Structures are given as C-alpha cells and as structure tokens.
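A protein chain is absent from this complex, but the other protein chains hold their places.
By letter and in written order, the chains are A, B and C; residue numbering begins at 1 in each of them.
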Amino acid sequence: MTEVQDHSPAALDDRDRHFADHAAYGTDLGVSLGALRLANPVMPASGCFGPELAGLLPVHELGAVVTKTLFSQRRSGNPSHRLTESAQGMLNSVGIPSPGSAEFIRTVLPRYRSFGVPVVVSVGGLAEEEYLRITEELADVRCEALEVNVSCPNLEHGGLAIGTDAATVERVVSGVVARTSLPVIVKLTPNVTSIGDIARAAEQAGATAVTVANTFPGMAIDLEGRSAVLGNGVGGLSGPAVRPMVLRLVWQAAAAVRIPVVGCGGVSTARDVLEFVLAGATAVQMGTATFTRPYAMTQVLRDLDALCHELGIARLADVRGTVRT
Amino acid sequence: MTEVQDHSPAALDDRDRHFADHAAYGTDLGVSLGALRLANPVMPASGCFGPELAGLLPVHELGAVVTKTLFSQRRSGNPSHRLTESAQGMLNSVGIPSPGSAEFIRTVLPRYRSFGVPVVVSVGGLAEEEYLRITEELADVRCEALEVNVSCPNLEHGGLAIGTDAATVERVVSGVVARTSLPVIVKLTPNVTSIGDIARAAEQAGATAVTVANTFPGMAIDLEGRSAVLGNGVGGLSGPAVRPMVLRLVWQAAAAVRIPVVGCGGVSTARDVLEFVLAGATAVQMGTATFTRPYAMTQVLRDLDALCHELGIARLADVRGTVRT
Amino acid sequence: MNTPLDTEAGIPVRDSVTPLGETADGAGTRAGAGLPAPTWHRARVLVSTPYGRGYHFLRLEAPSIARTCQAGQFVMLTAARDGDDGPVLPRPMAVYGRDPRAGTIDILLGVVGDGTRRLASFRPGERMLVVGPLGQGFRLAPRTRRVLLLGRGIGTCSLTTVAQECAGTDVEIVAVASGRSADRVVGADVYRAAGVTRLHEVTDDTGASDVTRLRDMLTADLDQAPPQQIMTCGSERLARLCEELGRRWAADVQVSLEAHMACGLGYCHGCATGTRSGPEESPLICADGPVFRLSRPDADR
Partner (left out) sequence: MNTPLDTEAGIPVRDSVTPLGETADGAGTRAGAGLPAPTWHRARVLVSTPYGRGYHFLRLEAPSIARTCQAGQFVMLTAARDGDDGPVLPRPMAVYGRDPRAGTIDILLGVVGDGTRRLASFRPGERMLVVGPLGQGFRLAPRTRRVLLLGRGIGTCSLTTVAQECAGTDVEIVAVASGRSADRVVGADVYRAAGVTRLHEVTDDTGASDVTRLRDMLTADLDQAPPQQIMTCGSERLARLCEELGRRWAADVQVSLEAHMACGLGYCHGCATGTRSGPEESPLICADGPVFRLSRPDADR
C-alpha cells in the first residue's frame, strides 16, 4: 500500500480544524473553586475522560481534568456487560476498576499532568477508612484538588452509598480534609431525598466545593434473554435524560450552601452550561457527551463564548445563580 | 361548504381501523391487584387520561381507568407555564387543579364509569387529615379502587412530599384503609433514598398494591428570559427518559414487598410493559405516551399479545418477576 | 420561550379573555354541541417544502379532519416518527387551509425549535400523526356581514380558514397580514384564493405595521362601514389594537391564544391561561379556546 501524502488544506482533518479554531468574543469564563482558579468552567466528569483523548480535543483548553475514581488497591471492576443505552441516556456498571494508588502515581498521573491544566484526582473507597487511606497515599502527590466520590457502596453498611447519609458524609469529608492541604470537592449522589442536607454536611466538614451529582440508579432488561443487561444488574444513568433532574439538584444545592457547586449530569451544549450556571453552578463537568462526540467539551467552550456574547454576558461569573423562579 | 359523504373503506380513519383491530394471539394478559381482577395490565397514569379521550382509543379495552388526583376541595392549580419538554421526557407543574369531591362525584365520575372497566380514583391531600377526609367523602361512591397519591407536598411539614417519610406513609395509608372497603393502591414518590422502605410501610399499613412511581423532580430554564420555564419553578419529569430508573425502582419494590407493584414511568411500548413485568410489576400505567400518541395504550395491548406469543409466553402472570440478575 | 406573540408590559392578553362558550351564569359550555369530534390520522405527507424565511409548508392527507375542521381550530402534530425517538409532546398547529374534497389540510409552521425542525424534516410519502380538529374556533355571528382579520407572523395561520369559510358567502373579509419583513408575512395566498375584499400586507421594514399607522389606516378604511367582528392572532400589541377598534366600532373581538400543550383535549390541564383569583382553574387554552372573546377585565363590556 502506498501512503498518500497530501498536505493541501482540504486534507486537514476536521480534528485539525477544531484544534486550530479558537474562542473569538473574549467572554471572561474564569471561575474559582475556593483558592483554585480555573480558566473556564468546563472539565470532564470522572470516569469519562482519559489521556487517550489527547489527540482528539485540545485538552489544554479545559478548565481542569478529572481522573477516574482511584482506589487505594488494585480492583478489577464489574462483570460485563458494563454499558448499555436508554432513551437519551446510558447506563454503566463499570464498577470502578482501579490500578491502585501506587501504579496510578507511577504511570497514570504523569499523563494527566502533561496537559498543563489543573488535575483533580477523584478518590473512592468501600469503607470510611479507605477514603482516609487513599488521601494519605496521595499526600505528596502533585495535583490541584481531590474529588471525593461518596457514591461508592458502603460495604460496611449494607452497600447503600456512603453519600446517602449526612452524618457519614460529614465524617468522611472531615477526615479527608484533615489529611490533605488540597481543595476537597465532594461529589454527591443524587439518590437522596434531600440533596441540601448532604451538601450542607459536606460544607460543614470543610469541603471546598460540591459536585452535583453522580449517576442515577437504573436498570435495563434483555427481554429475549430474560435477564438484566448489565452484569451487575443495576447501573448508573447519565446523559441528557437526567439533565432536568440535575439542574434542579444544582439549584437546590446552591441554595443550601455557600461553597461552589459543580454541576454534572447531561451537559452537552453551551446552552446547558449556561442553564447550570444560572441555576447556581460555578463550573460543570461533562461525561456522556464526550462519548457521543470526543470534542464536545472544547466545542462547548467556543460555543459558550459566543452564546454569552449573544446574550450580553461579559463575565460568566456575573450571572451565576441569577435565575428567577 | 358541501359535506363530502364518502363511505368507501379508504375513507375509514386510521382511528376507525384501530378500533376495529383486535388482539389475535389469545395471550392471557389477566392480572389481579388483590381482589381486583383486571382483564389486562394496562391502565392510564393519573392526570394523563380523561373522558375526552373516549373517541380516540377503545377505552373499554383497558385493564382499568385512573382519574386525575382528586382533592376534597376545589383547587385552581399552578400558574403557567405548566408544561415543558426535555430530552425524551417532559416536565409538568400542573399542580393538581381539582373540581373538589362534590363536583367530581356529580359530573366527572359518571363519565369514567361509562367505559365499563374498573375505575381507580386517585386521591390526594396537602396534610394527613385531608387524605382521610377525601376517603370518607368517597365512601358511598361506586369505584373499584382508590390510588393514594402520596407525592403531594405536605404543607404541614415544609412541603416535602408525604411519601418521602415511611412513618407518615404508614399513618396516612392506615387511615385510608380504615375508612374504605375498597382496595387501596399507594402511589409512591421516587424521590427517596430507599423505595423499599416506603413500599414496606405501605404494605404494613394494609395497602393492596403500590404504584411505582410518580414523577422525578426536575427543572428547566429559559436562557433568554433568565427564568425558570415552569411557573412553579420545578416540575415533575416523566416519559422515556425516566424508564431505566423506574424499572430499577419496580425491581427493588417488588423485592421488598409481597403485594403487587404497578409500574409507572416511561412505558410506551409492549416491550417496556414486558420489561416491567419481568422486573416484578403486576400491571403498568402509561402517562406521557398517551400525549405522544393518543392510542398508545391500546396499541401496546395488541403488541403485547403479539410479543408474548413471539416469546412463547402464554400467560403474562407466569413471567412476573422472573428476570435473572 | 419561542412565542410568536409579542409581549408588552401590562396585563397579558391571556388574562383578559373569556371563553366564547361561557354563558351568563359562568358555567362553561366546553366541547359545545356544534364542535366536530376529534379523530386522528397517520396522515400521508403530500407536500413538505420550505416557505418564506424560516417557515415550512406541509400538506397532509387527513380526510376526516379536512371535512369537519372549523375556522380557527387546531391539530396536534406528533414530531416523533413511529418506532423512533423524538419529542414526547406533539405540537399544536393551526389549520392554515383545508380542502374537504381532496381530504387534505395545510399547515404552515415556523421552524423555531427541535419539534418544528423535525416536523419540517418529514418527506412526502412519510406518515405523520395528526390529532384533530381541536378546540373552539372563531365564531362567526349570523348577522355579521364584514369581518376584520388582523394577524401577525405565523399567527395569521389561525385566521386564514375564516376567509376560506366565508368564501362564496356574503360576508366580506378585510385582512391584515403583518410581519417583520416581506418574507415573514404569511397568508396572502390563501386570502387571495378565498377572494377577500381587501388584503393589507404590512411589514416592520416599511413601518406600515406600526400600531399607530395601522390604526390610522384601518379607521380611515373602515369607519364608514365598520366590521361587526374582529379576529386576531399572533401579537399582544395587535390584540390591544383590536380591543380598541372593537370598542370604537362596537364590534365583537375574538383572539386566538397559544400555550404549551400536552393533550390538546382538555384533560391534562397543562394549558391554563393563568391563575384566576380563587379556587377556580382559569380557562384551558386547548379546550375553552384557543379562540377567546377579548375583553379587558377593567372594561365595561
């Protein structure tokens, strides 16, 4: 086979054009999560990003990058199927396979650092004690923030997520905060009667910000096989389907606490980002949208600049929480 | 204008053909909710059906009909907008306008009775006492079951739905059961950390069945107006978007109680019905799907007959709760 | 939200209306005896073509609806194709024109959001679910000899069937079709085919659509032989002008309103006009309207 060497402009990939493109209106998109300053509010959702994306979008333009949730020990994750789809959404039961902290620090983290933007390391555990251990293991590691994923099942207490109980959240977060000098973001589970209570518990415990929220529990059934599609039986629902629910949770959480709220769930366009900001979010995370289109996050950044211009918004932070109800 | 009188078969409406069509494979679709026997498992969801549909689908083929939630007193409902849309879903904040029980008994109920299928009257209240009152007011009324909608905001306790607290649910349902001889179905709210707990409370209190579930709280924002789209700020999400979550709630509730579970949320095809049944539902309610296509429920009935035939299911009840996980 | 209704400060028109069917004792006569029963068709799309700037024309084969639909009634169009995802709510659309013999109805839609974009993507030969005819249309009084139709933008679509209905009768139609620019004015073709007496096409471009100029033009034109009825749709400002002209000429004023809808039939309670004071629900736009009598609550009529 002969390599075709064509350097005419027409041979530019759409990808190349996307890399070359830039925001044009100069909207000030900068935001702060406590002491952590971000150039803009867009970052990936944990588990929905990896260094493998480096060539597919200009990662260095993002506000931050977020790692997949890290456990102290190596873990293999759930049986297959781990993924399936639903109406404008997807279900995953990946189950957080993890290389463990030693391997992560040695081989994974350097690849995240190479993007030159703040790195948020997501941490998890299956018992309160595990959260403290992983925090300690990361004590000397260079990253800009921790995100504490409290949606992991609490194996000490029947498997309900740690994040469903305000007192447990407060204990875990206090413990993490005491063991790190980094900003601590707490990623809440939406599967609770009152998100405000849990957000307040995190704030009380010294969290820098809360991420609202992780996936919604869901299920899919294979009729022909008369079995659950997911190897794990149930999984987490994400994508546009959940957006109206997350928007309302963000609005509630923002009303309940003074610390910044990071919105996460179903964001796929610049309009979505702005809606989250109006509802009270300081920043947003995007997960499923990156699967649909790998360049979704940086596309949203350019569109957000243009949309703010169109709506007469010079500084994104100015409109945070300004929705009238 | 001259009336065109064309009685050739081609002039038959699609509607007429739908009325003339019938299930062909003889699958036994009959189900029981306690003592209440239904010819098939399909009924409308409260608030998503009215006698106005009489001419648009053969209502007499349904397993039952369900009224909009009735309050004791006349109520006007929420300000507009009361509806909006989201990805594969809709949000409503209708807010349960009600003619009040006297007017309902006089003018509304007779229209429901005229269909010749079991009538389920949905009842609600804004305080525990109101549920008891409406039950008493319906004591001598001819209907086949009550559905107790515990998703109404409890104005005595800060507006959180009555259905979010197991003890309150048990009190309210016990009170209703004590005041009626009818089967009592309790329609749960999904906005709780553990649906099993609430379902058990309803069972404990003597409920005949539980309906799982009402709408999920959500929000939509009008960017140009920088305001909530819904007059009420937040509303309830329904439609295909919520189906995976409801499927999992049905599965959980069915595992938690021995009384029948009625699945409700996002059902729009025969496959959906069968998935709900495999997950443990005895019957299903359809709401949003009727807006998309007024004949959805009876179409699903015919398709369900054919689908069961295709999958070798002679009696729907045989496969209830048989999903492998 | 995308709404063809201009907004202005003050009481919205929707809070100033009363149902046409409302009788003296206040008991509504919803679903009045004269209304055709709604039906549905999985209607074959016969024509689907862009029209003007941002509009799209659809001709649907829907014989029963074409036969029975009254002027000012509407249909619900489902934008989701069978077996495919799509918006869960159907879209309310006025019947822009109908041909009872051919069994067709015409819809003119403004392409504004996801639903109308999808409706416009249907190709001839595809089938589209249409439910109708729905709602209370415009009511022509038996003694009416002259009607003024005042529509703006896509709102004109609700008025064109009034002209069709009056074609060949002794009722004279004066029609105003207003729009931002010439390619945003709709209805002229139907009006002309229906043989209206006078048609004024006015645009913002030329300033002719300005309310003051419209008032001057219409009073000069009609003060001598005023209409007995005025019908309007598509603009709050035009509705207020109609109200004023109605008082001037002692004419009956009817306005067609819009609301987000789910059922279009009166059972979902999603489309109430507003909140009435008191426990009584305000009128439903789909079932008590979309055409209402326009009267300011503070006015004496």
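We take it that a residue touches a chain if its C-beta (ideal position, glycine included) is under 8 Å from a C-beta of that chain, and two chains touch if they have at least 3 such contacts.
Being a predicted model, the structure only gives us computed values, none of them experimental.
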| item | value |
| --- | --- |
| Displayed chains contacting the withheld chain | A, C |
| Contacting the left-out chain in the complete assembly, out of A:P79, A:P110 or A:G159 | A:P79 |
| Residue, one of A:N40, A:Q252 or A:T288, that touches the chain absent here | A:T288 |
| Among A:G34, A:G50 or A:G233, the residue in touch with the chain that has been omitted | A:G50 |
| Chain not shown, touching residues in subunit A | 1-4, 6, 11, 13-15, 47-53, 55-56, 68, 73-85, 88-90, 92, 94, 97, 100, 222, 224-225, 229, 239-240, 288-295 |
| Sites on subunit C contacted by the missing partner chain, in the whole complex | 84-86, 114, 117-118 |
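Assume only the chains that are shown with their structure count from here on.
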| item | value |
| --- | --- |
| Cα-centroid distance, subunit A relative to subunit B, in whole angstrom | 35 |
| Subunit A and subunit C, separation of their C-alpha mean positions in angstrom | 47 |
| Between subunit B and subunit C, centroid-to-centroid distance (C-alpha), Å | 33 |
| Residues within subunit C bordering two or more other chains | 85 |
| Numbers and ranges of subunit A residues touching at least 2 other chains | 87-88 |
